[in-house]
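Below is one structure; the comments refer to it alone.
A single protein chain has been omitted; all remaining protein chains appear in their positions.
Chain naming follows the written order as A and B, and within any one chain the residues start at number 1.
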Amino acid sequence: MKRSSSLLQTRSILAMLAVMVMISSSFAAPPAPTDVVAEDLPADGGGAAIVTWTIPTGVEGLEGFQVWRTEVVSETTARVANERGTALLAIQNQAYQNEYQRLVGVEGVAPEDASMQARAVARQAVIDQQGSVTPTETGPHGRFWVLVDTVSAETSRLQIGKLSPSDEYQFMVYTVAKTADGGVAKSEASAETGMVLPAASGIDVKRLPLFFILLLLCGSVLFFIRWARSGRPITIRKIAGLAAVDEAVGRATEMGRPILYIPGIQDMDDLQTVAGITVLGRVAKTAAEYDARIEVPTSRSLVMSAARETVHSSYLAAGRTDAYNPDLIYYVTDEQFGYTAYASGLIVREKPAACFYMGCFFAESLILAETGNSVGAIQIAGTAMPSQLPFFVAACDYTLIGEEFFAASAYLSGEPDQLGSLKGQDMGKVIVGAVLIIGCLIATVAVATGSESLMHAVDWFKGSVLSA
Amino acid sequence: MKRIVPLWITAIVGLVLIVSNFLPGTRSWGEEATTWFGIIAAVAFVLGGGSLLKVHLKKISDRNTGWGYSMIVLGTFTATLAVGLFKIGVSPNPGYPDVPWSGDVQGQGTPFWWVYEYVFKPLTATMFAMLAFYIASAAFRAFRAKNFEAMLLLGTAFIILLGRTFAGYFLTSWIPIDGPFSGLRLEELSVYIMQVFNTAGNRAIIIGIALGIAGTSLKILMGLDRSYLGGGD
Partner (left out) sequence: MNLIDRMANLDRRWIFLMMGLAVGIPIIVIGITGKTLPEEPTPLAQAAFDVLDDLDPGSRILMAWDFDPASEGELGPMATSFIRQCAQKGHRMYFIALWPVGAQMIRSSTSRVIGGYYPDLVYGKDWVDLGFKAGNEAVIKTIVTDFAQYFPTDARGTSVDAIPMMEGISSLADFDALVNASAGYPGSKEWVLYAATPLKKPLVIGCTGVQAPQMYPYVPNQVQGLLGAIKGAAEYESIVNKWVRSEQLLDALESGGITEPASSELAARFTANPTEASTWTTEAAAAAMSPESKTKLIEIATAPIPGIFLEAQRRMGPQLVAHLLMIGLIIAGNIVFFATRRRGGSQ
């Protein structure tokens, strides 16, 4: 008797404590933010919205705010499927357990047979009850919500990215404050905002700096094209690799051996292939004039078509259409090493006097160039693949490095338009160099002095120009 | 006409791709253009296949030197094409046992898988492995300390070659790893060289290349550079 009265006493004390905690915590709940408004971020590429709210006044221990958004359809579908799957699995397991125990315990069926029969019953239970399984739990305002971000106490505006531009969203905000006992209390949910569609705008402001850079670079190219057209002289330094084309073709003619031209292993959507085809035009023209045989195995069908057209034009320009043989420009295979094996075999068998490697290359660069070197061919390479340049430099007689390769067209044609564009490109290089130096200086000074305005400038630069 | 139509196609598609980068509403146009290239490249594959057949059949009929190789090319080409296209020897998908050709052509044990596993894979690996031999012969022939710059390059090459093996660790493991000179350990030094000096040089080359690409693209879009179409008007 004494024992039970002390138990009663303990229980009542605990109940009182619980009530006091509940009361204190309900009193501690801070007010929710008001005037919560959401709108689509203007002038962006879509998928972003801005949520603003009014910070409630007089909140003690204000920690910050939690911003939540509604689920989109795909998220709801996934969640429902997940919940439904779990519920159905529970029904299946329960039905199996019940039936198994009944069969084994009551009817005395052997465990193996019971297991099989119980599985069939469980499957049927799922089929029978699947219509009744519906998710019931919802969040505030009768919706499901996804936490977007938690922001500091001074913040009343949040830009939210990574939203789906084709889905509508609503938002709500909670106030989060520290309670007297060191815990954290969350307010009631604020009112939900109206529907917002974070659609793409007419123009993406974030990319404007990139657009201005593009205009500046194109502008300088166009300016110098006009400059060249007006008759002002533009000189271009000698590019040894291109100057050696005549020598290489001449050598092949003297030796009576063919010329091998490899325009890389990528398709026509790679600008290096286009540049390779440009140089092919010049090499083919010289070969036609010298009456040398030029062979062009390609690893892409479209490149074969473009190469045939180019070589044909070159033979036409040289007045040697009769010598043009389209069968010497042919497709081998798209497979990188299949093509390399074929080209290496061709070099060993035919022993070309000159080998040209102009285009986009990967690991095959050294295999081809070393094989060419072993048969004593004069070799000229050109590529914009930085990782393959060392191999070509080591194994070839001449190498067009990166931009030299793209300058080939202007160098070979000598037309004022083309030379002017080259000069414009150089101006672009000056601009890039200047921006690099200024950027490095600003970043260094910002770090050294701790200047906030310079830091902001660096951040702006990183966030706009460099991430566009 | 033969020149004007391709030039217009180039200019319009190029402009669409540029515009789609800046105007979000037109982004799908750019994706559409890229898809079209994929379709055309796939159709052009027939052209390539035709060329392959023509060249090798001609070699065989003319009994040119090495015509036997052409026989092998055509034989393997036809066999692989048939095995892949008609799913020869492929069992139906277990989920759809009644649907013919529903099986996975590359599934283990199929003839196509066999070709891949026992022909294609070893041949490709062999070709790639040949690089080791060619690098050695190129290094012996071309790596000469002709001047001061070449000597610097040579020194760097030694550091990287040693730093990427146990030799680097063995030679400089006496330098304390947490001491002020730990950066001089060969394995650390090789990473430093690649991260700093190599990156700096690469960036300079890449900027030059990027500007070259921009300039060339502009010339092509404006029709100033027509060499890829065979040049001329």
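As a convention for this text, a contact is a pair of C-beta atoms (placed from the backbone, for glycine too) under 8 Å apart; a residue touches a chain by one contact, two chains touch by 3 or more.
Being a predicted model, the structure only gives us computed values, none of them experimental.
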Quiz item: Among B:Asn64, B:Ser91 or B:Thr165, which one is in touch with the chain left out?
Solution: B:Thr165
Quiz item: Given the contact definition stated above, which residue among B:Ile60, B:Leu74, B:Ile175 or B:Val191 touches the chain not shown here?
Solution: B:Val191
Quiz item: Residues on subunit B that touch the omitted chain in the whole complex?
Solution: 31, 34-35, 38, 93, 95, 102, 104, 106, 108, 116, 120-122, 124-125, 127-129, 132-133, 135-137, 139-141, 143-146, 154, 157-158, 161-162, 164-167, 169, 173, 187-188, 191, 194-195, 198-199, 202-203
Quiz prompt | Absent-chain interface as seen on subunit A, which is shown | solution = 47, 74-75, 78-79, 81-82, 85, 162, 164, 336-337, 362-363, 374, 386-388, 467
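FYI, only the chains that are shown with their structure count from here on.
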Practice problem: Measure off the straight-line distance from the CA centroid of subunit A to the CA centroid of subunit B, and report it in whole Å. | Solution: 19
Exercise. Could you please specify the touching residues of subunit A with respect to subunit B in the complex?
Key: 44-46, 200-204, 207-208, 210-211, 214, 217-218, 221, 225, 267-269, 271, 274-275, 277-278, 281, 300-302, 304-306, 309-310, 312-314, 317, 327, 330-335, 337-338, 340-341, 345, 349, 363, 366-367, 370-371, 373, 384, 386, 389, 391, 393-395, 401-403, 405-407, 409, 413, 417-418, 421-422, 424-425, 428-429, 432
Self-check item: In the complex, subunit B residues that touch subunit A
Solution: 18, 21-25, 27, 37, 40-41, 44-49, 51-52, 54-55, 58, 65-66, 69, 123-124, 127-128, 130-131, 134-135, 137-139, 141-143, 202, 205-209, 211-220, 224-225, 227-232
